[in-house]
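Complex shown without one protein chain; remaining protein chains in place.
Letters A and B mark the chains as written, and numbering starts fresh at 1 in each.
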Amino acid sequence: MVNSYQATSLQAALDIRAKEAVTPYAGGTDLMIAADENATYLFLNKVPEMKNIAEDVEYIRIGASCTFTDILESKLTPAILKEAAARIAAPAIRNLGTVGGNICNGSPKADSALIFFATDSKLRLVSSRGERVIPITEFYLGRKKTALQADELLVEILINKSGLSNYYYKKVGARNALAIARVSFAAILDVEDGKIVNCMTAFGAVSDVIIRRADLDGMLIGKTLEEAKLVKEEYLAAYNQAIVPIRGRISAEYRKAVCMNLLRDFLESNGI
Amino acid sequence: METISKSVKKKDHESKVSGRALYVDDHIMDDMLYGRLLHSVKAKARLVNIILPELSEGYFIVDKNDVTGLNRVHIVLDDTPVYAEDTVEYIGEPILMVVGPNFKEVERILNEIVVVYEEQDPLLDMRKSDTAFFNYNYEKGDIEKALQEADRVFIETFQTGYQEQAYIETQGMIAYPHDGRMTVRGSMQCPYYVLGAVSKALGYNDQDVQIIQDVTGGGFGGKEAFPSILACQIAVAAKKANKPVKVIFDRREDMEFTSKRHPSISTYKVAIKDNEITGMDIDVIFNSGAYTTLSSVVLQRGLICASGAYRIDNLRVAGRAVKTNTVPCGAYRGFGAPQTFFAVEMVMDHVAKEMGLDSLELKEKYMVKQGDATSTSGEYHFHVPLPEMIQQINELTDYRAKRKLYKNQTGRYRKGIGMSMFFHGCGFTGSGERDHIKAVAKLRKNADDTVDILASNTDMGQGLKTTFCKIVADTLGILYDQVSYNNPDTDRVPDSGPTVASRSVMIVGELLKRAAERLKQEWKTGEEQVSEEHFVEPDFVIPFSIEEFKGDAYPTYSWSVNAIEVEVDTLTATTKILGAWGIFDVGVPIDTNIILGQMQGGFLQGIGYASMEQMDYNDQGRIRNNSLSDYSIPTAVDVPNLVTKIMNNPYTHGPYGAKGAGELPLVGAAPAYVEAMENALGVNLTKAPFTTEDTMKALLGVLK
Partner (left out) sequence: MTKFMLNGQDVRSILKANERLLDVLRNEFGISGVKCGCKEGECGACSVILDGRLVNSCMVAVGSIEGSTVITIEGYRETERFAVLDKAYASVSAVQCGFCIPGMVLASECILIKNPNPTEADIRDGISGNLCRCTGYNAIVKAIGIAAKEGEGLW
């Protein structure tokens, strides 16, 4: 009985994915927690096309099978992503865990997925039928539900090359290592010539899906910092409505308070 | 520094660092079977029916009907069933064991068993329990008069939570029958406790049971009584199978279903007259869980410590260990003392605030000194080094200045510093050593002039192999390498008592020292010789009566002062520990590195207890923090280097002046931490652990 496939090229992986009911296995750090005895794994950790970190004109392209250590060690990785990767678990997990697995696991607590939300990154999904590139916001359909088709693989994440340098990031866990996010927040404020050209925020671990409300962040875009101050309270009030934390072992009240504190601090630390 | 204190290479270093040390799970025996327990999923229920799947050949079920002796585990009282009878009393209670040659098949069978329960309402709230397993009261002076004549009575209630030992090696054992006898080996602190329990459950004579300690991956109290329970279950299975049976708990099973520190609720009434504390009336409740296990002795120690390191002339202490339908609690480093020391340190802090004093000023005014009466009308017979400890810690931390500086802060980050002072009574509470344990230790000199130590105390990492050998070698004037101490095997060693209560070095180490002194006098080169010593209570001790709760509860005390400095991020309510300092008097260290390691390890466990180690059950009685991700213990990046200093204060009746050490460093961390949080937040706090969520609640109140 075949109980796994070891793919050594993307084409081979896609062919197997097209024909068989397999569980894609990149780093294993989520899958192996409650390991399924009967799973048939498609091992992607040695697929060269999924292990690169490269750049083109517009994007840094991160292979889905890159581990968090790969990301930390690459010169191309944007600082915001590096900071988040450095806060994931501990070295031994960072040496195995991959961005692809982190995203496809579908958890709102995923530390790297938060950054891809806050940077409006795109996902390149490939199947033997062809490929599509979608914004990460369209990938998440609900708790543990993603738009990945049964014959598809997440091959690359496309993160913008520019406009990410002025960022804000905070992960709140139970401790400083080996911690699952209780609340996490990432944001970008891109200011050119005194004008806000882009504002992107994302909240992790509070809801079924990472919260990214481009419509609300739009309130600040195109404004000067002074003008932004005028809509600050309105903006915060809108988020106060929009963030409805789910109940869990960590109270909704705590999560909400931290989200709002960090959002306000993000504005104020940028002079808004 | 005394010569004996100079550190040596630990006896167990090489085997452990090289990965050669064999723990129980590393042993594989021929024909060995694997067992797994079926645990109750209901907190209180009658067992109506158990429906078993078809069992493949070689697989079978072990339950109460297979117990050939008494279906009770002998601990202090005999109320814990080996396997459940008609009812279950907590989630996790063992109902039966599935045993067979293939572990995965055992698990498959386990998952297919259907238990039909008739559910009853569980009692989960310790305040509502009307079953007090144990109930003790004691008084001194005239507390009623003090309360009546007080200008005011300050009343406050404190709560502490569970703490899980979280040793990295989970519970595990192997039992195997042979020649009409039963051998049980595994991870444990107290081989003779296990022996007593197994012989009773099997209906064997003691000499037909052999217990061997394997290399033990941490205990911290968690392997004091619990291994007796597991050993009985496995021994019954091995007897039925007539083959070796191994059971190793998985982490979730271990965290959810094995004993942990008792949660507590303590109410203090402090009588104040003319700005003096004139009395304390203290009521303590410990949540015992569903069975008694060690709750009586844990409660005793907790109550003895209820007035802390302070001279309170009019005192009344009442305490109960109550039954609830939750996992039975048991021993954990500190053994009842961390709960009440937390409460008394905090109440002193709050009374000080009422009086307009800083807590340290008030504490210094009432702290005990040599010759003072203890809470149970015994005596502090020896020097109490608290004043010099306070001075030293103040020099290290600038405590007094910082404490003032950190009042009334504003801004995102707020700092705080707190201090605690406390003791740990060395050895068994009361007359335990004299009346119950009656320790015996032996030295056997071999013909080649090497010496074997024969005792039942276990090295679970705390360094006993090394310290015992150092004591014997130095006393005999022979090389450290000439003395050896193997893991206890009850067939070979006398009962020198359990490895608990910070007693091993002070009590058994002293017996070994005396045995070595005698052997030295009688030494005959090239001949086999034996030297044996029995416990004798020191003559200065005021005998303790448990009925009256009076006398010297302990011959002597180890002392400590801790300070912890924190910084709270008001946006996230998270807390960073900026520094943690501890001055410890454990008598003369038998080995400086080992003592520092004990102090640092215990201190960090205490910091975890104070801050992040949150465990609770839900309204069904189920503990949800049952993994190392849901129950967080500190990692290497959660604290800075802990500053630990040793203060030499030799004890006349301990070997080389040594006293009890292991438990002390855990006892005072929680009040030091929570006092620091108070200093940062500017409000009175009454619970431990004081978590991030608690901090947020406080901040939302403060910042309103």
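Criterion: a residue touches a chain if its C-beta (ideal position, glycine included) is under 8 Å from a C-beta of that chain, and two chains touch if they have at least 3 such contacts.
Quantities reported herein were computed from a predicted structural model and do not represent experimental measurements.
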{"item": "Residue, one of A:A12, A:L96 or A:A214, that touches the chain absent here", "value": "A:L96"}
{"item": "Residue of B:N111, B:Q207 or B:T635 in touch with the missing chain, whole complex considered", "value": "B:T635"}
{"item": "Positions on chain A where the hidden chain makes contact", "value": "3-4, 6, 25, 27-29, 31-33, 35-37, 39, 41, 43, 45-46, 69, 89-93, 95-96, 176-178"}
{"item": "Contact footprint on chain B, counting only the chain that is left out", "value": "7, 9-10, 12-23, 25-26, 165-170, 215-220, 250-251, 460-463, 591, 593-594, 596-597, 600-605, 627-629, 633, 635-637, 639, 641-642, 644"}
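One rule holds for everything that comes next: only the chains that are shown with their structure count from here on.
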{"item": "Computed distance of Cα centres, chain B from chain A, in Å", "value": "43"}
{"item": "Chain A-touching residues of chain B, taken from the complex the two chains share", "value": "104, 412, 570-574, 612, 624-625, 628-630, 632, 634-638, 692-693, 696, 700"}
{"item": "Interface residues, chain A side, partner chain B - complex", "value": "37, 90, 170, 172, 174-180, 182-183, 249-251, 253-254, 257-258, 261-262, 265"}
